[in-house]
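Apart from one protein chain that is not included, each protein chain of the complex appears where it belongs.
Presenting chain A:
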Amino acid sequence: MTTLPSAGLTAGNRRSKRLTQRSRAERWAPLLFLLPAVLTLITVSVYPVLDGMRLSLRNTMLSTQEDDFVGLANYVRLTGDPQFWSAWQHTMLFTAASTLLETVIGMAMALVLYETFKGRGWVRAAMLVPWAIPTVVTSKMFGWLFDGQHGVVNWLLRQAGLIDGYVNWYGDSQTALLTIIIADVWKTTSFMALLLLAGLQTVPHSLVEAARIDGAGSWQCFWSIRLPLLFTTLLIAGMFRALDAFRIFDLVYVLTGGGPADSTEVLSTLSYKVLFSGLDFGYGSALSAAMFITEAIIALGFGLFIVRRMRRDNG
C-alpha cells in the first residue's frame, strides 16, 4: 500500500526486478532458517541411530580392538540371552504399570483441579514441583524416604499399623521394582494431570450443563461426556508417557543400579552396562537397536489407534 505505482516504465521495471529478487529470497529463506536445526538433529540423533544399527552387525570390542562384520550374530545371541529377556520383562512391567497408574491418578487429579475453588493456582503450582526436580535427586530422595533402617516411610507405615517389621524396600528383590514404580509415579503423575487438565478445559461446558439439566449425576457426566471427548488426549498423553517410561534409566541406575539380584534391571541400564562396563559395543548396540525397534512398534501401535479414532470422530 505504501508504494503506489509511480508513472514511468523504468520505475516499473525496477519494481519487478526487486520483486523477483524478493521471491527468490522468499524461496530460499525458509530452508536457511531450518538448516541449522535440521543439520543438528540429523548429525546428533538420526545418523547415530543408523550408525548404531551398523555397529549392531559387528563384534566391536573397545577392550580388544576386535571389529569385524558378524552379520546377525549379535541378534541371535540376544534371543538366547536370559539377562535380556528378564530386563525386557522388567521394562514392560514398569512401562505398563507406571503408564496406567499415572494416567488414572492423573485423571483424578485433573478432575479435582477442573473445579473452581480458592487457592487452585497454588495447587497447580505445587504440582510442578516433582516435574522440576532432577531425576537423580528424585532417586536419592526416594532412597532416603524408603530406606530400610531409617526411612520415614517405614516409620509412618509402622505407626499406622500397616506393617509389623521394617520393609527393606529397594534392597529386597521382591519390592525393589515396586519402589521404582512408586518413585516414577510421584515424579510424573502431576505433570500428566496438568496435560489432562488442559484437555478437559477444551470440552465445551454447555454439553455438561445440558446433561446436568437432563438429570445426569457427576459420575455420569464424567463417564458419558467428558471421558469420550477426552479419549484422544488421553491416548496421546499415554503414548508419550509409555515411550518415556520404556527408556527409563536415571531412576534405576541411581536407586538400585539394576539390583538386587538383577530384579530391577531394565533395557537401558543393561545396555549401558554392556556398553560401558563390558565395552562390548557390538552387542550393546544390538540391545539398544532392539529397544529402538520396540519403541517404534509402541509408537506405531498407539499412532494407528489414535489416527483411526480421530478419523471416526471427525467423519
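Here is the rule we use: a residue touches a chain if its C-beta (ideal position, glycine included) is under 8 Å from a C-beta of that chain, and two chains touch if they have at least 3 such contacts; residues count from 1.
Everything that follows uses one rule, which is that contacts and distances are computed from a predicted model.
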Undisplayed chain, where the name is taken from the UniProt record, one of "Outer membrane lipoprotein-sorting protein", "NADH-quinone oxidoreductase subunit 12", "Sugar ABC transporter permease" or "Cytochrome c oxidase subunit 3": "Sugar ABC transporter permease"
Residue among A:30, A:80 or A:215 touching the omitted chain: A:30
Touching residue (missing chain; options A:119, A:165 or A:215): A:119
Among A:55, A:78, A:107 or A:225, the residue in touch with the chain that has been omitted: A:55
Touching residue (missing chain; options A:198, A:227 or A:261): A:198
Hidden partner chain, residues of chain A it touches: 1-2, 22, 25-27, 29-31, 33-34, 36-38, 40-41, 43-49, 51-52, 55, 109, 112-113, 115, 117, 119-120, 122-137, 139-145, 147, 149-150, 152, 155, 186, 190-191, 194-199, 201-202, 232-233, 236-237, 240, 243, 246-247, 249-250, 253-254, 267-268, 271-272, 275-276, 281, 284-285, 288-289, 291-292, 295, 299, 310
